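To start, the structure under review is shown below, and the notes come after it.
Removed from the display is one protein chain of the complex; every other protein chain stays in position.
Labels A, B and C are assigned to the chains in the order they are written; within every chain, residues are numbered from 1.
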Amino acid sequence: MKSLKLAVIGGGSSYTPELIEGIINRIDRLPVTRIDLVDVETGREKLEIVTGLAQRMVARSGLDIEVRHTLDRRDAIQGASFVMTQLRVGGLEARARDERIPLKHKVIGQETTGPGGFAKALRTIPVILDICKDMEELAPDAWLINFTNPAGMVTEAVSKYSSIKALGLCNVPINMHHQTAEALGASVDRVKVNFAGLNHLVWMSNIRLDGKDVTDKVIDMLCDGAHMNMNNIHESPWDPAFLQSLGVVPCPYHRYFYMQDEMLAEELESATSTGTRAEVVQKTEQELFKLYQNPELAEKPKQLEQRGGAYYSDVSLKLVDALYNDTSTINVVNTVNNGAISNLPDDAVVEISAVIDSSGAHPITQGALPDNQIALASSVKAYEQQAIEAAVKGDYGLALQALVANPLIPSAKVAKLILDDILEQNADYLPQFQ
Amino acid sequence: MKSLKLAVIGGGSSYTPELIEGIINRIDRLPVTRIDLVDVETGREKLEIVTGLAQRMVARSGLDIEVRHTLDRRDAIQGASFVMTQLRVGGLEARARDERIPLKHKVIGQETTGPGGFAKALRTIPVILDICKDMEELAPDAWLINFTNPAGMVTEAVSKYSSIKALGLCNVPINMHHQTAEALGASVDRVKVNFAGLNHLVWMSNIRLDGKDVTDKVIDMLCDGAHMNMNNIHESPWDPAFLQSLGVVPCPYHRYFYMQDEMLAEELESATSTGTRAEVVQKTEQELFKLYQNPELAEKPKQLEQRGGAYYSDVSLKLVDALYNDTSTINVVNTVNNGAISNLPDDAVVEISAVIDSSGAHPITQGALPDNQIALASSVKAYEQQAIEAAVKGDYGLALQALVANPLIPSAKVAKLILDDILEQNADYLPQFQ
Amino acid sequence: MKSLKLAVIGGGSSYTPELIEGIINRIDRLPVTRIDLVDVETGREKLEIVTGLAQRMVARSGLDIEVRHTLDRRDAIQGASFVMTQLRVGGLEARARDERIPLKHKVIGQETTGPGGFAKALRTIPVILDICKDMEELAPDAWLINFTNPAGMVTEAVSKYSSIKALGLCNVPINMHHQTAEALGASVDRVKVNFAGLNHLVWMSNIRLDGKDVTDKVIDMLCDGAHMNMNNIHESPWDPAFLQSLGVVPCPYHRYFYMQDEMLAEELESATSTGTRAEVVQKTEQELFKLYQNPELAEKPKQLEQRGGAYYSDVSLKLVDALYNDTSTINVVNTVNNGAISNLPDDAVVEISAVIDSSGAHPITQGALPDNQIALASSVKAYEQQAIEAAVKGDYGLALQALVANPLIPSAKVAKLILDDILEQNADYLPQFQ
Partner (left out) sequence: MKSLKLAVIGGGSSYTPELIEGIINRIDRLPVTRIDLVDVETGREKLEIVTGLAQRMVARSGLDIEVRHTLDRRDAIQGASFVMTQLRVGGLEARARDERIPLKHKVIGQETTGPGGFAKALRTIPVILDICKDMEELAPDAWLINFTNPAGMVTEAVSKYSSIKALGLCNVPINMHHQTAEALGASVDRVKVNFAGLNHLVWMSNIRLDGKDVTDKVIDMLCDGAHMNMNNIHESPWDPAFLQSLGVVPCPYHRYFYMQDEMLAEELESATSTGTRAEVVQKTEQELFKLYQNPELAEKPKQLEQRGGAYYSDVSLKLVDALYNDTSTINVVNTVNNGAISNLPDDAVVEISAVIDSSGAHPITQGALPDNQIALASSVKAYEQQAIEAAVKGDYGLALQALVANPLIPSAKVAKLILDDILEQNADYLPQFQ
């Protein structure tokens, strides 16, 4: 009799009920019998609340799945087939700082892109590599399914500094796919697309409806206002001349680069009015946990969907399904490039349509990204590769060069001011730089 | 109401009934309403016989498919969605020469590999490019599905010298897949494999049974005698030390390289006893056409399977299905490398597992072929690329260099002797060299 | 008896006396017997003035060199072994616009980098390609020695759209080399360096004094204030932490990227006080031509050196010498990459140390540029490649994408505003966009 154990690190996240619901719905394909939700001491209360809700959900389903909470990561990893990481080092307080520091220097402040994502990478990569060390010892054949942002950089760090098999995930591509289908007035299974790029910098191309190419039509719709967006990104309309000559569909996060001036202006304005995104989310979270505490609640509450994690469990559990059941289906993952995009480094982790089977992810060959995509992708990837090295080695010079390479930063001087602020305000989380 | 027209060039082939049967069986997915079988004047009799059988098969099925025969290629191409090429320039007589000439110089004589395949390429590539010119004019959006050998070189010539969308096919991979499943005692859908290499030089790797890697097990079985073979290749057992250190499963045609001395000895022996393969096939063909002429026959006769074309229609019609219905299924095709195998040229046509959808074939990224595969693949590809240029340009020096590059030829002197024989004996079919 | 004819297109340039002096000094290695100075109708007066001075210089040298002026480009090209292009389409008035337009949109305004260089490329590339067409007809074996900016893009356009052998030149590398020697207190022949990058985006590395590596020492000196600059670039000191972690020496033009905010502030300030660089140069030029007119003057006047073209004739005539005399010396040129920098496209023109012999330039293999260089170089090259296509094809969408790819432009919206201004204000010089 087959049985699967999952370990969810950062299990106290408000997204967990979505994952539990997904597992319950897929029990015929994934014989999960145990789920260990892990978190750190400072997240103990949330972890217990979420575990309670998860247990009630399972109980209502009548399935034989044991849900446990623990602060002992190694215990959770032991025996797991899949380790899912959805942790946030430093919590939303750190995210708020990630957003505020760049804005102070008139630079985009965002938790995954630009200096904000850089700070998050410095805090997060060492923690994930520690988890991988535990896995190498306790569950060397298990898969690491990483949802932790910046997901591309974190996954690349694991691919370079660990022997653990890892794939990174993001719900941006699936959202773009669904929104495209919606815009076309078609069910999502009639719409086929291709994704290639980097995490939070992925382009959608080769869009087909019932086998007919409709890429240009979708681009025209986007110019006319059909939106394609994430809850957490300010939506400015795309310029038609720009989008039509781009020839593919950018992801919502591309706005930070293609509309840098407008996005910055909007962020500066929000920061003084409604607060940064982290500050808004903190409030939403509090409300969610209040709901989760209700002992009568035994299902995922509707309000979770507004939190921004649409299709979160779909993405992760479809991937687990493909790996576990050797399905050879096509999912969009963060995985090692290996030549799939010929003008990015072979060892870079890219976000890309890939065939998933029990041996892992096999990217679909893309050839060279066109000039107008590679201009941005190559500089962002060079930034990422330096940031990963800086995070692992705690090297000031590498960190500075990484920031200078980031297209959102206007000069070495500003890069240095931001870096110094980041290192000072995150000192507790950056022992590698001591 | 949808309707599909197919043009089959070389329609008088003894394989055609297999194709017709396949179309009948897939009519729910492929709404074929017309099939034009085309051949040249010298093949008129066979064409008429085959067309007669095909019409009886369709009649028996009760389907509304018009099957016609014509010597007017352009008429057949007009309006076709798929043009399938299965022609043989010079017929089996030319093939017999392709096999005899090298043997005279103590070199492997084989219709697709070595100097035999080279001669066939010189004769065939200009004819296929002429067909493409007609398609560019009459059916520019149609797909060329090429079964004509050497399938990899022919497809590469089209990719380089025509704007027509083309994919090349071979039934070697599907046979290897099925035989592997058989050896494992499992149904073929439980067994997943990966293919990468060149046409008639493809390796099978990453073999999984129910999601578990069984590559080493399959290799051990092959060493123990589980065979994996084609009707038309002499089966010598693989050396265990060799196969285990190879680490992947070679295709039957690899024997011409890995067992060059034995295969040559066997060919020389056969040539004086039973005759070369072409000479054997000529007899089988005569028997088949005698059967086809029977006005009572309205189905594919069993004897066709011994001819060597197992899964022929499966391979081609699954591909047509994937292209027509935008299925995103994985087929093994000959298509432009585009970086999928990073240590072969980007513009080389390779034989590879690829995702097929309505926009074409998208190879699955393989990274670099290991040293023990690339040693052979790179020299054979360099041979092929020069042979293609020689075939298109009718250049003697290029042709000579191509043969010298072929690993089966021991010296420039032997290459020249063989080349001169080929040019002389094929003069009628090689106007480009006049 | 050997004799060499040079054609100088844009011969009316104020730099020409420098070139004439260089030819006179090298007559033992370069048997020049005729120099045709060519210009367009609007430059006729300057052309005549410069030709007069050149003739007086030659006369004083006692050499047998015929110096002629002509408005008939084809006549000058006929029989030439070297065609040197130093033209400026639209003159300094166009340059002033190139500098003013971006500043209006708060973007760096510079004649070779950013939108200014882009506008210059749009105007210049078609003219150079016309010259190449004349050369293909009249002097197909002659070398094109291109000094016209943006020199990298112009040379790449020639390599892609003409069969003429071309090399691009810039005096930035030789200046950096000389200034390094000066900073080290050594003669230039004791100091060896390596250059790799793009035109006006080249890095100097592997600096040796008497065979000992002094790269770090030179970097420290630069941080301490040893300057390395061009007359025409505002000199801000480099930040030590930045420069030391960069690990190589940037060129002066790198300031536009690494110090984007400061450079922009300085430009905006200058534009309202002293005027843009073009406006300053216009004055210097007028003074120079006043000097040139003096019939007593028969040598290069000292004042020319302040104009910014130091080592101009050294660079070009050393190159001509190497090509003509097959010297295999190492010069820094703009030439096709061909894999020398493995993480830039093979067909990109790069600025690089190369062995020069009579067969052309052979770049010294660099491997991959480090992450902190490639981040900038790859995006600038992607910008350049799109700009070249836009210049050749007159395609608005390509032009827009090119500008969006340029790291100096903050958004697609600003790119579009600048592009529209450029197209409008340069309409007379951009027939390809009509």
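One rule holds for everything that comes next: a residue touches a chain if its C-beta (ideal position, glycine included) is under 8 Å from a C-beta of that chain, and two chains touch if they have at least 3 such contacts.
All figures in this text were calculated on a predicted structure; none of them were measured in a lab.
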item	value
Omitted chain - touching chains that are shown	B, C
Identified contact with the non-displayed chain, of B:A186, B:A382 or B:L423	B:A382
Contacting the left-out chain in the complete assembly, out of C:T42, C:S163 or C:S328	C:S328
Contact footprint on subunit B, counting only the chain that is left out	238-239, 241-242, 244-246, 258-262, 343, 345, 371-372, 374-376, 378-379, 382-383, 385-386, 396-398, 400-401, 404-405, 407, 410-416
Absent chain, residues of subunit C that touch it	192, 194, 206, 208, 210-213, 324-326, 328, 330, 338-340, 342, 346, 355, 357-359, 362-368
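The rule is short, and it goes like this: only the chains that are shown with their structure count from here on.
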item	value
Innermost chain, taking as reference the mean of every protein Cα atom displayed	A
Residue-number overlap at the subunit A/subunit C interface, same or different (half cut)	same
Turn needed to bring subunit A onto subunit B - CA fit, degrees, nearest 5	180
Subunit B and subunit C, separation of their C-alpha mean positions in angstrom	54
Per-residue multi-chain contacts in subunit A, two or more chains	none
